[in-house]
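Missing here is one protein chain; the remaining ones are kept as they sit in the complex.
Note that the chains take the letters A, B and C in the order they are written out, and that residue 1 is the start of every chain.
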Amino acid sequence: MSDAGLLTLSLLIPLAGALLIGLTGRHPNLRESVTLATAVLLFATVVALLMRLNAGALPAVVLHEVMPGLSLALAVEPLGMMFGLIASGLWIVNSIYSIGYMRGNKEQHQTRFYICFAIAILAAVGVAFAANMFTLFIFYEVLTVSTYPLVIHKETPEAKASGRTYLGLLLGTSIGLQMVAIIWTWVATGTLDFTKGGILDGKIAAGVAPFLLALYMFGIGKAALMPFHRWLPAAMVAPTPVSALLHAVAVVKAGVFTVMKVAVYIFGVDFLARTGAATWLMWVAAFTLLTASLVALGKDNLKARLAYSTVSQLSYVTLGAALATSMGVIGGSMQIAMHAMGKITLFFCAGAIYTATHKTEISDMDGLGRAMPFTYGAFLIGALSIIGLPPMGGSWSKWYLILAAADTGHLIMIGVLMVSSLLNVAYLLPVVGRGFFAGSDAAPAHGAVPAAGAQVTTGSRLRRIKEAPLFCVIPPCLTAAGCVVLFFYADRLYRLLEPIAKP
Amino acid sequence: MIDTTINFALLLFLAATAFSILRRTTLFSVVMLSGVFSFVSALLLVHLDAVDVAFTEAAVGAGISTVLMLSTLALTARHEAPASRSRALPLIVVFLTGLALIYGTLDMPHFGDPSAPVHTHVAPRYITATATEIGIPNIVTAVLASYRGFDTLGETTVIFTAGIGVLLLLAGTIREPTGLRITAMDHHLVLRVVTKVLIGPILLFALYVQFHGDYGPGGGFQAGVIFAAAFIIYALVFGLEAARRAVPGRAVRWILAAGVLMYGGVGVVSFFFGKNYLDYSALGATATAGQHLGILLVEFGVGMTVSAVMVSTYYAFAGQNRPIGDEEW
Amino acid sequence: MIAYHLPILQIVVPLIAAPLSAFCRRAGMAWYLALIICAASFAISVALLVRVLDEGHISYLLGNWAAPWGIEYRIDAVNAFVLLIISGMGTMVLPYARVSIADEIEPHNQALFYTCYLLCFAGLLGMVITGDAFNAFVFMEISSLATYVLVALGAKRDRRALSAAFTYLVMGTIGATFFVIGIGLVYMVTGTLNMADLAARLQGLEQNRTALVAFAFIVTGIGLKLALFPMHLWLPNAYAFAPSAVTVFIAATATKAAVYLMLRFLFTVFGTDYNVLGLTLTYMFTPLALAAMFAASTVAIFQFEIKRMLAYSSVAQLGYTVLGISFASVTGLTATMIHLFNHALMKGALFMAVGAIVLRHGAATIDSVRGLGRTMPWTMAAFVAGGLSLIGVPLTVGFISKWYLVAASLESGRWPIAVLIVLSSLIGVIYIWRVIEAAYLEKPPEGRTAREAPLSMLIPTWGLVGANIYFGIDAELTSRVAGAAARLLLWVAP
Partner (left out) sequence: MSLDDVLGLFNYWMVIVLMMTGLYIVVSRGNLVKKIVGLNIFQTSVFLLYISMGKVSGGTAPILTGKPEVYSNPLPHVLILTAIVVGVATTALGLALVVRIKNAYGSIEEDEIQTMDLVAESEAETTGHRR
């Protein structure tokens, strides 16, 4: 198959998947098979594309011209390839997990759920392979709209309120700021194609570059730069697979990926470095990074804590872009992959705990680790990766970021990264610690009333191992293993990303 | 000088009437004064050489409009409620608008100045060429029906639209013919006799105005109004039922549409002679003969529609559930 | 021969069909006639557009009298595009109207309704196609009078239609009279009524105070007709209480024709050399447009009746249109022209969906749409699609409009306006969202039985939804025509 055909196929597969899921909605087993088959096929397509890329080809296709000079077009480049791999790869795992979780919790509207999931992944792939900012923006919006039904899945008043925040912030920032930035770019340069070295150099004055950058950065609400991060904790009302999708696979990753794309291909690292247009962004990222960690520390709800952790971790990527050096770009890009793997593990674990015990608050989870050793083991590995300790993948991205900070002379950023890592330790490890060591065996902590269907109600049962359904446990173990694998194979990632960083 | 004086006097009288309308709260006198306003305007128009316009304004403003307004009053209210809102804002807006207009007059050509642009561009051709191109003495009719004949088709359509509109709005509340003779003025014997005597000459006059429009003031519109006036007088005196028996509502509706069709149709005929729309020159042996015939036909169309609209509008108003009785006045 | 006469056939066909349809005793017959005539008009307008894009402008002399003496039809890309919008929407509404009108208008009025509809249709086309200032007034009045009646016919459902129509009549007549005063004054200093001739003879009269006041009166008069904020007060109730099919039609066409006339007078007749024009655009149009965008959108949020909500949204959307004019640049006018088209599509779809709800529930309020996502899925889905387009979500026409508008403001260096444009469209998210939430996330009240709208209404609605998406994905054609029109208005060589 031609490169262009393969690229088009990467969009058609999830589209066909969504349609088939809709058609097979009455037969859950068939429906889930379709989901899995779609996921596997998509991943295979992306891997095929990777091979073409490694072989030196640059697959590209123009799908349709919307307005003169403005087209929907796809093109593969290293950064997008990495994101495409993460999204499609993790989707497989996420699908397996969803099946376990949705069935385990007897959720409503499962067909709608899987359809939206497929469309979301379609949008994520579209974002990954977009050849120009216009195409990226369109898929970015499709992603927002298609995940809205997932966020409000439970249809409770709380879910609806959160959905409003979610949609309001994401649509608001993207239409209100990002679109203006895109059109500004178009008016200034006459093109929106992602071009190595950027397209803005020489087209706009150095003085206004920070403003344009601000429109982009705050306009990319999915990157959750403060103060536009509220949607992310709000979206925690959604079922856990959705949270995993939001945090690891698609949504926030699409956000920081867009940040990287804008920095590398629209502005160009050199242009940013030369004009210092991104200096302010570095500070905002550092601020978000620390503040979100502090907020996370104060959250008792596990998912809320993880949400704020995400807000914090995303800022590493933004920081990498803002440092405007090749090391920063590589570190930031790697962080996309590393965080994806780590955070999806953590969310899978949180979901597994909920499925098994219907507990959401950390203070209620004392001693659960002894009952769910696999889940908690996976959680520990994920947490270590997020913190950035070897031998987990997360350590590499932190390493390159520190190098970048040293490179650019922003030594204070090294301090920020250090403090942040300590905060990570402070809010992640206690969860594991309490799981394994805290709490007496006699009674559940704080006398919390376990939700109906909870399987672990008495101390005596706690001694026995009582894991969540297999479909909920295998995925976190897989991704936890992935965290370790990424540590040893980071050089592959480095070599993939190298071309974008080197001029 | 005497011209100017008459002019000013009439304008002052108009202003006095307008102010009086503004201040009165008895709607009956408001309507009557509005009729007076139209009538005095018509006098002024004659004085300004616009005889055709004056004719029409008198027939419409002082005649038809007044009848319609009186009919409306009979169905609605006699008095205006006292003011309840602030009138400061309207006053300011109107004052500013007026000031703007006055400012605009400062560069206007003076009244009656023969060298004004309006007298040197476009219009001269109408005055010099009508005799040869159209071949009729009344330049206004020539411009109305031929040079700018399409405007007049539009005008006919406007009045047609109003006629259809009134039917749509009021048809639902029209009293069906009951067979009862509700005749308002049975006891006014003199009036009845005089009316009978008058209607004949009025109709005759209407026909004269209709077909004499080429030569003097008049034409389809004025004739239509006079035609309708004859009917309305008949209806007023002998009762609506009698008028409806003479010309049923359905027939009126047909004439209403037929007039527009006639006008529009004459234009279409030009197509078949390879001419542009409304180019009448093809209709006769010579260009002027064609123009002559064309103007005659379209004016007839206008007359049909106008009279039908007036009559049907009157039917609609007068036929409302509460009829006008003369003792109410 | 027919090709030569196309310009006049565009008007005469519906104009003659109107009295013909008055002979029809049955509504069905009148409806058929109207449908055939409107479809024919649409075909003619397509042919005209193709021709003007090919060969530049077409001139047609009525009565064969040469231009400043007789009335001239002058068609170029600008009015050919507007003709297409009007005739296209006029045709789309008719299949939809049949059931809706049968439900909302008294039986004895249904036949004549189509006569009135054709008159309105012909009037709008006539005011757009003509090259003569006074002729434009006459046809404007045909359409206006017909519209007053059409609005008032909503009285069967709600008596407020009557007072709305009356207010519209008074405001519309004031507007028309202002327009006539303006025409009179401009005639006074030039001696001509032909627009092209006016443009030529106004050269050198930049300082003339009479021409200046004429300009002001023409702009104000048309401003009233196009509901330029704050002269929009007649619009919300007129749209809200008119029969649904009428609302769709006038919302999609009437103000468009007025905008066209505004463009024509501002740029063709007075022209960009006219120094007051720049001042008017900067100090009057820009602030008024922005005020419309924000004030009207904000008011829309608090509306209970959805039709009225959408009507206020129309005032806001007219703000976008006027804003595009105020840039006086090729991109700005392209934005205006393309938005005329796009707004017709999105408001058409939205009002059609709402009309279907009115048919089934007797009213369309935030209350009556509760749970409709389940009981009238197709109607509500159309509403959602139209709403997304209104907000300006990518792959819909609304996005294209917004794109050009923002581009125009950035191009002119007025980037705060660009931010305001998108902020105001975010207000749109709020009011559209209120409806969507009520429809999809709330349960229908007890004992409410609802059926999906009839196919005769759903098909046109979805036709428009399809157009919203199609022209949102492939804006090549519309942006080419709109661009050509913008260049013509600004006298810029293509």
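Please note the rule applied: a contact is a pair of C-beta atoms (placed from the backbone, for glycine too) under 8 Å apart; a residue touches a chain by one contact, two chains touch by 3 or more.
Here the structure is a predicted model, which is why all the values come from computation and not from measurement.
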| item | value |
| --- | --- |
| Visible chains in contact with the missing one | B, C |
| Omitted-chain contact residue, chosen from C:I174, C:M284 or C:I301 | C:I174 |
| Option from C:S163, C:Q203 or C:S456 whose C-beta touches the chain left out | C:S163 |
| Residue in contact with the excluded chain [from B:T195, B:N276 or B:T313] | B:T313 |
| Absent-chain interface as seen on chain C, which is shown | 134, 138, 141, 145, 148-149, 152, 155, 159-160, 162-163, 165-166, 169-170, 173-174, 176-177, 180-181, 184, 187-188, 193, 304, 365-368, 445 |
| Missing-chain contacts mapped onto chain B | 4, 7-8, 11-12, 14-15, 18-19, 21-22, 27, 30-31, 34, 37-38, 41, 44-45, 48-53, 56-57, 60-61, 64-65, 68-69, 71-73, 75-77, 80-81, 83-85, 87, 90-91, 93-95, 97-98, 101-102, 105-106, 108-114, 116, 118-119, 122-123, 126-127, 130-131, 137-140, 142-144, 148, 151-152, 154-155, 158-159, 161-163, 165-166, 169-170, 173, 215-217, 221, 306, 309, 313, 316-317, 320 |
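One rule holds in what follows: only the chains that are shown with their structure count from here on.
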| item | value |
| --- | --- |
| For chain A paired with chain C, centre-to-centre distance based on mean C-alpha positions, whole Å | 45 |
| Multi-chain contact sites of chain B, meaning residues that touch two or more partners | none |
| Per-residue overlap in chain C, given as positions that touch at least 2 other chains | none |
| Residue numbers on chain C that touch chain B, as the complex places them | 1, 5, 8, 12, 15-16, 18-20, 22-23, 60-65, 68-71, 106, 108-109, 112-113, 115-116, 119, 122-123, 126, 132, 134-135, 138-139, 141-142, 145-146, 148-149, 152-153, 181, 185, 187-193, 201, 208-214, 216-217 |
| Contact footprint of chain A on chain C as seen in their complex | 388, 391-395, 400, 402-403, 406-407, 410-411, 415, 418-419, 422-423, 425-426, 429, 433, 437, 441, 472-476, 479-480 |
| Touching residues (chain side chain A, partner chain C) in the complex | 64-68, 137-138, 141-142, 145, 152, 155, 160, 164, 167-168, 171-172, 175-177, 179-180, 183-184, 186-188 |
